[in-house]
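One protein chain is absent from this view; the other protein chains keep their places.
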Amino acid sequence: MTVDAPTRWSAEMGPSAAEIARREAGMPTPLVGMLLFIASEVMFFGGLFAAYFNARAAAAGEHWGPPPPAHELEMLPIALPLTLVLVASSFTMQFGVWAIRRGNQRAMRNWTAITLLLGVIFLAGQLYDYSILGFGINSGVFGTVFYTLTGFHGAHVFGGAVGLTILLARAMQGQFSARNHVAVEAISIYWHFVDVVWIALFTTLYILK
Amino acid sequence: MRPSPGRSAWLAASRGGPLIAMMALLVGCGMIPPEPETETAESVFTLYNIVFAMGVAVFVGVEAFILYAVVRYRRRDDRLPDQLHGNTVVEIIWTAIPTVIVLILFVAAAVTLGRVEERVDDPGLTIEVTGFQWQWQFHYLDDDGDDRNDHTVVGNPASPPTMVVPVGEPVRVELTSSDVVHSFFVPHFLIKRDMFPPGTEGADNQLEFTITEPGTYSGQCAEFCGDLHARMTFSVEAMERAAFDEWLAAAKAGETPAPSGQAGGPTLEIAADQIAFDTRELTAPADQGFQIHFVNLEGVIHNVSIYGSGNEQIFIGEPITGPDAEITYQIPALPPGEYTFICDYHPVADMTGTLTVE
Partner (left out) sequence: MATTTLAPRAGTFSRSWVLDWLTTVDHKKIGILYIVNSFLFFFAAGILALVIRSELAVPGLQFVDEATYNQAFTMHGTIMIFLFVVPVLSGFANYIVPLMLGAPDMAFPRINALSFWLLPLGGLLIFSGYFFGGAAAEGWTMYTPLSNARYAQGVGTDLWLIGLTLVGTASILGAVNFIATIFKMRAPGMTLMRMPIFVWTVLVTATLILLATPVLTAGLIALFIDRNYGGAFFDPATGGNPILWQHIFWFFGHPEVYIVILPAMGVVSEILPVFSRKPLFGYRAFVLATVGIGLLSFSVWAHHMFTTGEVFLLFFAFMTALIGVPTGVKMFNWMATLWRGSLEFTTPMLFALGFITMFLIGGISGVMLASPPVDFHLQDTYFVVAHLHYVFFGGSVFGVFAATYFWFPKMTGRRLNEGLGKVHFWIHFIGFNLAFFPMHPLGTSGMPRRVADYAPEPIWVFWNLVSTVGAFMIAISVLPFLVNVVATLINGERVGDDPWEANTLEWATTSPPPPYNFDKLPPIRSERPVFDLRHKHDAEHLAAEPVVVREEPA
């Protein structure tokens, strides 16, 4: 019954040149991982958005839109400028990616620093906004949903800012090049995702109120 | 000599057959739901039996094949069998078989569902059923719109309530909860429905049943609701309409308001919140009447009752439901000794204490 592993093999270990070409033709594995991770993040925010729309549906009998104090949210003077800051940071991030694809380390470094700065401005603005809002996480279902949604988005921005800091530190040491910059691509995808989540949040919380 | 493969399979089957049939019978008896006692229960019962019979047929067919294969195709030599990878026609056929089965079952379910969910415009009797941790309240609605003269039954874990209803006419129960999710379940009615606290979006559940035979049927909360979930039982007693009317009239007449006269003696203070008394020790003077001023701070039913050392009833306090409800109980004179005071509705450690009379 017992047999040993077959002893005649077709190819030695180690990928052939054709195999290497085939693997490199596709998307780099870290980017695949990042995209899959973002898919799970979409579902996470989907769960929280479901809570928002559930609260909204429950209040629909009384009036159009989400339950109070949703109407207290104002686009100006804080939310809209912060939105513009975050959207702008997506552009600066992408300029950095394009720069490193061309092999321009210096431009990439500068764009990354600007992106990080914009991210920090967004976070600071968000915290300031929290401090002047007239309701808290415990003032009814809308307060809970609002702070949870924007709070977890803020946490994601913070995570992105940490990632950007690491990118910047590595860029300072000249670790990225036109051929080798998969971390830059991965962080940029994440940063764009965080931006898109904010646009969805801004639209539902501030525009469709 | 080894018998031919085919024959040995048959032998095994003929030996095992009666045994399997007997087991199926034994098990089958337990697998049929209780006798249905309402009109809708009868249609659910029929549906259950159809679904169950189909399940048994599938089970017997598949298991018989596996047993046959196990006996018939066990390894006898080292030859490699035919390497059969698949067969499109066969696979299409056996995709169709379960499709047809589940579609038949779905249509049968949809038809029965229509009957179960049917509601009449004017039921013969409507009862508001409220579940609370951990018992039931049945509130018999009448037509005068005045709640105060309605008959209400409140159970406690030691003495679960009985819902008395007439037979042969639709009875509607409107289901709510005063705290967590409960579920109204009477096995003989073959139905249950969850009960949600007020404010739950769209959760105004109700059931309607027409009981066919007089009798007493036990019921129980089916949704896990905390410590004494298992003791959240009740029963439904069905009787002819005339007997029911008589019962209801007598029940209403017997409901005299609790005496609230101000007698002498000291007043003990106790309050309930978060399913707990604020004190677990009370002290009262011996051989003289006294009062207990009881405040219920939460929207949950509580009372204060006093039991002797042999667990005999001494005083059963009228239950109140807060928030911020209060009542003063008049307690008769007691001989010295240790007594237990308890909330009959929540006989847990936090709502049990010692009354020392000295």
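Lettered A and B in written order, each chain numbered from 1.
Here is the rule we use: a residue touches a chain if its C-beta (ideal position, glycine included) is under 8 Å from a C-beta of that chain, and two chains touch if they have at least 3 such contacts.
Note that the structure is predicted; figures quoted are calculated from it, not measured.
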Kindly state which of the options B:203, B:297 or B:320 is in contact with the chain not pictured. B:203
Of B:39, B:128 or B:179, the residue that touches the missing chain is B:179
Tell me which of B:91, B:245 or B:269 is the one touching the absent chain. B:91
Please give every residue of chain B in contact with the chain that is not shown. 27, 29-34, 43-44, 47-48, 51-52, 55, 58-59, 62-63, 65-66, 69-70, 73-77, 79-87, 90-91, 94-95, 97-99, 101-103, 105-106, 108-110, 112-113, 116, 133, 179-181, 183, 185, 187-188, 190-194, 196-203, 205, 218, 220-231, 233, 274
Of the residues in chain A, which ones touch the absent chain? 1-6, 8-13, 15-16, 18-19, 22-23, 26, 29, 32-33, 36-37, 39-41, 43-48, 50-51, 54-55, 58-59, 67, 136-138, 140-145, 148, 152
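Definition applied: only the chains that are shown with their structure count from here on.
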So the centre of each chain is just the mean of its C-alpha atoms; given that, what is the distance between chain A and chain B in Å? 48
